[in-house]
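Entry: chain A
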Amino acid sequence: MDKRNIETSPIAASAAGHEVLARVTNLTRRFGGLVAVSDLSMEIRRHEILGLIGPNGAGKSTTFNLISGFFKPSSGRLYFDGKEVTGKSALEISRAGLVRTFQHGSLMRSMSVYENILIGAIGGLPHATKKERAIRVEETAEMLGLGPYLNEVAGTLPHGIQRLISIAIASAPRPKLLCLDEPLTGLNQTEVMTTLGVFEKIRQVFGCTILLVEHNMKAVMQICDRIVVLHHGQLLATGTPDDIRHNDTVVSAYLGKRHGD
Partner candidate 1 sequence: MQTALQLLFTALQIGSIYILFSLGLTLIFGVMKIVNFAHGQFFTLSALLVSVLVPWFAHHDVPLLPAYLLAAVIAVAVSVALGMLTYQFGFRFFQRDLSGSFILSIGLVLLLEGAYLHYFGGAVRTVPPIIAGDVSILGVTLTSQRLLLGLAAIVATGALYWILMVTQFGKAMRAVAIDHEAAMLQGIPFKRIAFQGFAVATLLGAVAGALLAPISVISPTLGADYLIKGFIAVIIGGLGSVPGAIIGSLFIALVESIGGFYFDPSIANLTIFILVMLVLMVRPHGLLGNR
Partner candidate 2 sequence: MHKIFHNQQVFLTLTLALLSLGSLFLRDAYSINLAIWMALAALCAASLRFVTLIGELNFAIAAFYGIGAYGAGAALTVYNIPFLPALLLGGVIAALVSLVFGYVTLKTKGPYFLLIGFAFTEVMRILYARSDWLGGNSGMVGIFPPSAFGSYFPFFAIGLCSVMILALYLIERSSFGKVLTAIRDNDNVVLSVGINVHMAKVVCFGIGSFVAGIGGSLHGFTNNVISPGDFGFLLSTFALAYLKVGGENSPFGPMLGAIVLLALGSVAMGMGAGEHIFYGAAIVIAVLLFPNGLVGIFSWGYKKLVLDVRSKGEALHESRPAAKPLHKKEQVNG
């Protein structure tokens, strides 16, 4: 069962039936005097949808940036797909198969939807022909329901569609690990449902593993296999949605935050 003590051996983990795709051990990041993330250890298992949650200021964004190579850790190690990637640049990590989205505007507004997804295809298929990339773009667009919009200029489309576009760009290279930074922000109920369905499809059909940073608790509980809870830059709890729902420390962290504000 999931415990707060993470096995240190990837072999032991996959022996237990959960092959580990990525892990961080004792990850710490300081900004001057502020410790944003402190001694964090967690793993991401192949083909799971893992949620990363926590109150504001918990260190979710920083962790996200550390895992994807946009920040360098102050100390600790990162492993991805069997290799150590501590200190590697964002470019190297994305080439290794980890693609992330950004919280605000993770797309090219001035270009068409087709061209947007094409960028992802170019990233994923650097030596392919134009035809091969075109097929990749169309497949990705189909999967996300963006077929009707391919010729539209991305910036002219509604917010919900733009979110889908950013997910399409990120999944076009068929990454091993897809890291989504608050993809559900600003979406209404229907749009959230659609997008959750898209996540599931991406996992099944594209074979991606998904790391999700989100504030929408209901959605997280619904779609995630496991959840990691951060608080004040530290690991608070790990477990299935059920575990987390019934975890007293998690509940009080959220309640306490609400009361304290």
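In picking the candidates, the idea was that all candidates are chains of the complex that A comes from, given by their letters.
Definition applied: contacts are C-beta pairs under 8 Å (C-beta built on N, C-alpha and C of every residue); 3 or more make two chains touch, one makes a residue touch a chain; residues count from 1.
Quick caveat, the model's predicted, so the values are computed rather than measured.
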| item | value |
| --- | --- |
| Selected neighbour of chain A [touch, this complex] from 1 or 2 | 2 |
| Residue ranges of chain A in contact with candidate 2 within the complex | 68, 90-91, 94-95, 99-102, 105-111, 115-116, 118-120, 122-124, 126, 130, 133, 151-153, 155, 166, 169-170, 172-173 |
